[in-house]
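What you see is the complex with one protein chain gone and the rest in place.
Here the chain labels run A, B and C in written order, and each chain numbers its own residues starting at 1.
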Amino acid sequence: MSQAFTPLLDATRVEQPIRDGLPMSAFGGFVVESIAPGVAQVRLGYRDWMLRPGGTLAGPVLMMAADAAMYAVILAHVGEQLLAVTSNLNIHFLSKPKPADVLAEGRLLRLGKRLAVCEVLLRSAGDDDSLIAHVTGSYALPAKPPSS
Amino acid sequence: MSQAFTPLLDATRVEQPIRDGLPMSAFGGFVVESIAPGVAQVRLGYRDWMLRPGGTLAGPVLMMAADAAMYAVILAHVGEQLLAVTSNLNIHFLSKPKPADVLAEGRLLRLGKRLAVCEVLLRSAGDDDSLIAHVTGSYALPAKPPSS
Amino acid sequence: MSQAFTPLLDATRVEQPIRDGLPMSAFGGFVVESIAPGVAQVRLGYRDWMLRPGGTLAGPVLMMAADAAMYAVILAHVGEQLLAVTSNLNIHFLSKPKPADVLAEGRLLRLGKRLAVCEVLLRSAGDDDSLIAHVTGSYALPAKPPSS
Partner (left out) sequence: MSQAFTPLLDATRVEQPIRDGLPMSAFGGFVVESIAPGVAQVRLGYRDWMLRPGGTLAGPVLMMAADAAMYAVILAHVGEQLLAVTSNLNIHFLSKPKPADVLAEGRLLRLGKRLAVCEVLLRSAGDDDSLIAHVTGSYALPAKPPSS
């Protein structure tokens, strides 16, 4: 990556606004595990309602985890006063996700003034070298107020 | 569209397997409203947990509705014995969705032997001429058993 | 669509900047056939170099036509002084395109102040009811100068 990314917020500061903005998190455990330059690691705790027939996690559960990871990495780097809005999300499902926590690693590909582009690598807890899905997405960033 | 699409299942037959496969539907009302050639209309009932700060529906709620509409239109046209699996989903968020039922219209763009491609138009109930999101996606279709 | 779209430029005014910005058009005929509210129709003339083995058009030829149609519909509605830049393009290939002109119909899904979202329906000339590809994409729009 060409850009040097510098986080402004740590995992604890990032987690609460995401919990507030991801109401479904009320139905599952959600943790921002770490923030590093250009990267956020989040975990979505497994719950039985996430299963679909065949014993794999439902697709929307992975999309929810990916959306949270994108939001986490952006929030960490632009600061919590800004209201970023998902513009686009593209997911490829790669292998059947077993009933386990979902680990989502959000990475900034570009952080512009008005648009941020991310990728998210999704894995199952306990199977760290296998991707279950790959996501790219963009977020529209609000204009900063003139005085800030 | 060039292909002539002929539904094999009606809305009632399509709805139950989707409820089973979309466990989050336990937390919200979900109805397959109609099936027509190449088209499925589904409704995801509004619940308070779907809201995010600012009073709009969370993005994953729209993805869940879109995924269900894609699944409905495919299931209706390939028959319930087949286990279709989402391969890819791409969503563009177009306007802020107000707190209301989500109406998702799934349309087949192509139904091949191994891959189906769909688009989904998402609207808010009571505001029928406004798109809140647009989705395209593809489903991998299983090989038919030799005897069928 | 909820938004009422009003074109500012006609097909003739839109065509020249696209020819300038799509240098490959030097290798193929390119025409903006019509502009209507929210819609632009463009045609990319068939040339032998567009073929790939098997006698179908190469994928990048369809992407080039789609990109031109997106640019045409946006330019027509924001005016030529603005320098829109493609942010994202997503294409699903639906059927094998025969050796013929490509007709691309660009439609605005949303025209915001900073981002425009479009879809493009791609067909082969002479086979008007069959889609060969479906595209969605977004364009970043520059900030207007303060005086305008």
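Methods note: a contact is a pair of C-beta atoms (placed from the backbone, for glycine too) under 8 Å apart; a residue touches a chain by one contact, two chains touch by 3 or more.
Fair warning: this is a prediction, and the values are worked out from it, not measured in the lab.
Touched by the hidden chain within the whole complex are the displayed chains A, B, C.
Only one residue in the set A:31, A:94 or A:125 touches the chain that does not appear here, and it is A:94. The residue from A:9, A:42 or A:117 that touches the chain not shown here is A:117. Contacts to the hidden chain, counted on chain C, fall at residues 20-24, 26-27, 49-54, 58-61, 63-64, 67, 83, 85-93. Not every partner is drawn; the one left out touches chain A at residues 1-2, 90, 92, 94-95, 109-110, 117, 119, 127, 129-131, 134, 136, 138. Residue positions on chain B in contact with the hidden chain: 87-88, 90, 114-115, 138, 140, in rising order.
Quick note on the criterion: only the chains that are shown with their structure count from here on.
The two sequence copies chain A and chain C touch through a face in which the numbers common to both exceed half of the numbers used overall. Computed from the mean C-alpha positions, the centre of chain B lies at a distance of 27 Å from the centre of chain C. Contacts with at least two other chains are made by residues 87-88, 90 of chain A.
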